[in-house]
Each structure stands twice: as structure tokens, then as C-alpha cells.
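Here the structure comes first, spelled out in C-alpha cells, and everything after it is commentary.
One protein chain is absent from this view; the other protein chains keep their places.
Which chain is which? They are A and B, in the order written, and residues in each are numbered from 1.
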Amino acid sequence: MIPARLLSILTIALLASCSRIDNNESEQTRRIVSLDFCADQYLLGLADAEQIAGLSPDAAKSFSYYRDRAGAFETIRPRAEDILLTRPDAVIRTYGGGPNITRFLERVGVRVIQIDYAVDLASVKANAQTTAAALGQANRGETIAAEMDRRLAALQATGALGGETLYLTSKGAVAGRGGVIDELIVRAGRSNFQQTDGWGFLDLERLAYRKPDVIAAGFFDGPDAATDKWSPTRHPVAKRALENARVVNIPGAWTACSAWFVLDAAEAIAAPEEEA
Amino acid sequence: MTSLILANVSVGRKKATLLREANLTLTAKELVAVVGPNGAGKSTLMKCALGAIRPDAGKATIGDDDAAEMAPVKRARLISYLPQIRSAAWPIRVIDIVALGRFAYGTGLKSPTGDDKQAIDAAIEACGLRALADRPSDTLSGGELARTHCARAFAAQAPLLLADEPTASLDPAGQVDVLSLIRDHVDAGRSAMVILHDIALAATFADRIVWMSGGEIIADGTPHETVTPERIYDVFGVEASVSRVDGKLAIAYTTPGGRRPL
Partner (left out) sequence: MTDARLVVGLVVAAVGAVVAACLIGSTPLPMGRVFAALTGAGAPGDVIVIWEIRLPRALAAFTVGVALGASGAALQGLLRNPLAEPGVLGVSACAALGATLVLFYGAATGLTVALAAMTGALAATALLAIAAVRTSSVVTLILIGVGLSSFAGAVMALLLNLAPNPFSLADLMNWTLGSVANRSVNDLALAAPFLAGGLLCFAVAARSLSALALGEETAFGLGVDLRRTRLLVVAGAGLATGAAVSIAGAIGFVGIVAPHLVRPFVGHDPGRTLLPASLLGGVILVLGDIGVRLIPTPSELRLGVMAALIGAPIFVWIAAMRGRRS
């Protein structure tokens, strides 16, 4: 059973590498499979429809930014066998398929486009450019980079708005100093309420003394807000903070994958208050 | 005086008849021994009398009530029950075990007072447990544990006592000890029905012996009337000689070949 299966994988791998040679004349890479929802965004946002051979099973989920575009494509589980069966020329991934998949795929001749983890907006922009180039869509990458610069400049033009802002997810995670969310808050002209470094959990006791002016509420649109019985956001002290602060809803899709559209979140945080 | 009457009581389980048309009356100041081989229906008879088993036919009556229908507490005030003695699940103290005899009177969880305390003290005294009162039950010898359970049964001060093999796994001194306690209890104005395996003990302590075999009561009368070598052979399948010495019965078993007395 196992040798037979292995054989079929190898055969497919061989076929895959042959077809790669066939398509090599075209400057764009054909038949690309994405291994996780974050890579899905790059594929959906940067590639032509013909280039997409398959998306991850999460491509149409609520936290996927381009979920509306995902319906037209096949979804493929990020497993070696399933990937090879689609005979891809390349796969694109951030974390999908696990840590050993890259070595395996490259051994059987499938190119792997690895998207690096974005630590700040500069690397978000760089990711867009390098990934676009890898997909044979360098122009689109440049367009997106220029668009990002324009939007950031517009935010800067608005000037400092003030207002301590807490990025809080429905599960109670908060974004501290450093990282993309912190930079988004600062670029929006506000200051980060959270003083600690990196990601942390909501400190209810701190809320008893000091309340944020703005709460950027992440993932409150998702259904896990209802299924999580353990989150500190259910606590009356947190609820009161949510009632008293100006709450900006940040759909999970904007920030779940730190790609160029995270700027949507910065713009929402910077948006002037709409008094009801 | 409360009496216990079993009238035409029959019990069957899965086609087998455990008890067939048993008739038995237990009245004042009587110690009745029930004897018979294993599987003769002695325990079934006792459970019917206690109301723990509802007979398929016939009826067991305690005082004026159907035993199987009685409220547990009301029944427990009329009958105290001494099942085969097993060690308690927890090492509870002797005094606490005896105090449980007053369960039907609402005691427990707190120190007993008034009538309860008197009844418990009397039972402790009667069974000679004063010195052992604070001992955990797991440190008692078999005989001491048996006395503790007797005291527990006596503390209820119920007019009727049913005991299922109270002498099982006791040494001869312990057996005599327990039956003497029950005899004294009966002589104080109560009645008891006791399942025994030992005919000699039954003949020594009981006023009446009920002989059971194959789910039926085959004889019911005083030891002098009913203990005969023929009956012992019929009921137990062993040969024995019965003699009267100073008005008391002496029973000796003989092996089938008649080689030597056991």
C-alpha cells in the first residue's frame, strides 16, 4: 500500500516537473497552489485567474480578505499528495503544509514561493513586491506598493489625532508595542494603549484604572466571539470599557494576514468619530 | 405485641422456585431458628419477611401492614435486621455504628440525645462494648465486630429482630457469644428469627426450629420435637445421631461409612 502510494506520488511529481518545463516559455508561472489562507490573499490579490491552480480550504472563510473571489477556484488540502495531484508549477505559502513541506516539494521539482513573516509595514510592502515578482506580476507589486505609500502619506497628512487606542480581539488578545498593529495605530495618528511588548492578553485590572479612548475591536465579527466562554472580553469590566470607548470594528480579514490591506485597519482607526 | 406473619408466600426467579407456599408466624418472646442447606430458601424467606422482596404469591405481614408496602422508616421501627456481617466501607467508630441503629428515629450527624442516647447506651452495655466504643471498626476482631452489629440491631429497640447467619465466620466462642446476646434480647420481651447453619446451636438457643429444604418449610417445631436423625439426613444429607443428655439434645455427625465421628 505505502510503496504504491509513494510510487504514485513520485510519478505525479515527475509529471509535474515535465509540465513545468513545458510552460517555462511563458514568463508568468502557471499553475500555482496556495497552502494557507494568507498565501491565498497574495494569490488572489496579485495573480491572474489562470495562474491559480488551487487555494487553501480557508480561502472563503470570514477571515479571508479576498473570500469573495475565492469561490471560482478549487480548494486543496495542504498535504503533499493532494498538492502533487494538482500538478503545480509552484506553491505559495506562509506556514501551510508544515515546516518540512518546502524541502519535500523542492526535491520533487516544485518551486516554493515563501512569503516571509511581516514584522512592520515596510516588510508588508516588501512582501507584496517580492511575491508579485515571484508570481511574474512585478507591475502589480509596484502598483500596490505605490498605493500603500499614498495611503500612508494621506494618514500622515491628517496629523496626530491623539486618543489611546487598544487593539483587542474577541478572544482577549491585545497588541502591544512593536509589530504591525502597533505601527498601524501610530500611523493612524493615535497612541497604543497597551504598554507591554508584543502580543498579550487583556489585563482587566489595568482597565479598572485607565480606559482606552478607542478600542480597535478585532475579530468581533467572527462567530468565535460567541463560542469562547473564557475570553476576558466577556467580563463586565471589559464590557464597560467597550461601552465607554469609541469602538472601531476591525474585521478579522483585515489583520489576520499582515498583507497590504492592513491599511484598511489604520484608516478605520484614524477615521473621524461619527456621532449618532 | 407486633407479630410477623408469612402466609402462603411464594417467590420464583426465572422459572426456578426459590420459596414455595411458606407459612410462618413469629410471636412474642420467641427465638426461631431457620435451618437448612445452602439454597434452601432461608435468605429468601427472611427477605420476604423484611419486605425487601415482594412475594409472587402470598403475603408477609408486619403488625397490621403488608411488609412489601411499608414505608422504610415505619418498618425499621418494628423490625431490626442483622444481615451477614461484613466490614464497613469506612473505619467508622463502634459508637457511630451502634448509633446508626437509631436511624429510623431520625438520629445521625449529631450526638444522640434523650431516648436515642439511652437506647444506644443500653445496647453498648448489653453487648459489653463500653471499652471498645471509640475504636474504629477496622481494628476489631470478628467477634467484636459481630457484637457491635448486634448492639446496632438492639439499639433500634424494635419488637422484631431478623438475623441472617449472625454466626458465620465466627469461632465457637464468638458464635455462642452472639446467640447468647440474641437470646437475652428475646428474653427481654422481643422476638427473633435467626438463620443458622449449625443444628446444635439452633437446638441450644432456639425455642422453635424451622427446617427448610428445596424452597419449602418441611418442619416447624421445638428442638425436641423436630431434631431427629431422619430429619437431619433428609434436610442436610448427613448421618447423625441425636441423644438427650440431662434434657438437652446432643448431636453427633457420623460419616456415611460410619467410621468415626466428625
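By definition in this document, a residue touches a chain if its C-beta (ideal position, glycine included) is under 8 Å from a C-beta of that chain, and two chains touch if they have at least 3 such contacts.
Since the structure is predicted, the reported quantities are computational estimates derived from the model, not experimental observations.
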Touching the absent chain when the full complex is considered, from B:Ala68, B:Leu100, B:Ile218 or B:Leu249: B:Leu100
Candidate in contact with the missing chain, chosen from B:Pro91, B:Pro172, B:Gly221 or B:Gly237: B:Pro91
For chain A, residues in touch with the removed chain: 171-172, 201, 203-206, 208-209, 222-224, 226-232, 234-237
Residues in chain B touching the chain absent from view: 50, 52, 72-73, 75-77, 79-84, 86, 88-93, 96-97, 100-101, 103-104, 108-111, 136, 149, 152, 156, 162
